[in-house]
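A protein chain is absent from this complex, but the other protein chains hold their places.
Presenting subunit A:
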Amino acid sequence: MAYAYLFKYIIIGDTGVGKSCLLLQFTDKRFQPVHDLTIGVEFGARMITIDGKQIKLQIWDTAGQESFRSITRSYYRGAAGALLVYDITSTRENTLKIVIGLSLMFRRDTFNHLTTWLEDARQHSNSNMVIMLIGNKSDLESRREVKKEEGEAFAREHGLIFMETSAKTASNVEEAFINTAKEIYEKIQEGVFDINNEANGIKIGPQHAATNATHAGSQGGQQAGGGCC
């Protein structure tokens, strides 16, 4: 149960792209073809190992529907990582269809919608949040609408990590979550993240934190005494 670090993730993206299925595959290693619409957010957790260290991932799977957008926005600030998911087979208007190239002119609004997600995330999150772009449903090759190269290009353009996954076959699902954690871990090693600020979505494990907590506690107590009297 003891962990070296705890990372908070959020999963965002349009409705029906398979966010909840990705989470279920990652936490329970199973696939549920028919999934209820997520209401608000749902929670999941799992332990992983990076660089020989136990890392606990707490993941909040958000509802993709527009009506929940204001609720899900509340989760951006406290997350260290975000998985931005789209559906590679999607023919729906509101998911990423064609990201680059000439079609951009004809499909301007679709493009805007994906960038809206990113803008939204960047606006409400802390600046260091690691974002992984995920093209899900890679098992449905025959129905593919978005080329892998297009996803890669979009990710490159916006400084994201990219991966195609399949929640159904579990292909790349582990990797998506773990690679995001690796990126965060590297940022911690580089000193980019302020790990003592839990609002960043990162927490040090109990064994490390023990000293910090008592320190902060005594400090808080003193201040409280002063303020009250």
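Convention: a residue touches a chain if its C-beta (ideal position, glycine included) is under 8 Å from a C-beta of that chain, and two chains touch if they have at least 3 such contacts; residues count from 1.
We take it that contacts and distances are computed from a predicted model.
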item: Name per UniProt, for the chain absent here [options: "Trafficking protein particle complex subunit", "TRASH domain-containing protein", "General vesicular transport factor p115" or "Ribosomal RNA-processing protein 42"]; value: "General vesicular transport factor p115"
item: Touching residue (missing chain; options A:124, A:144, A:158 or A:182); value: A:124
item: Chain not shown: contacting residue from A:77, A:143 or A:156; value: A:77
item: Footprint left on subunit A by the chain that the document does not show; value: 1, 8, 39-45, 56, 58, 60, 70-71, 73-75, 77-78, 124, 198, 213, 217, 220-221, 223-224, 227-228
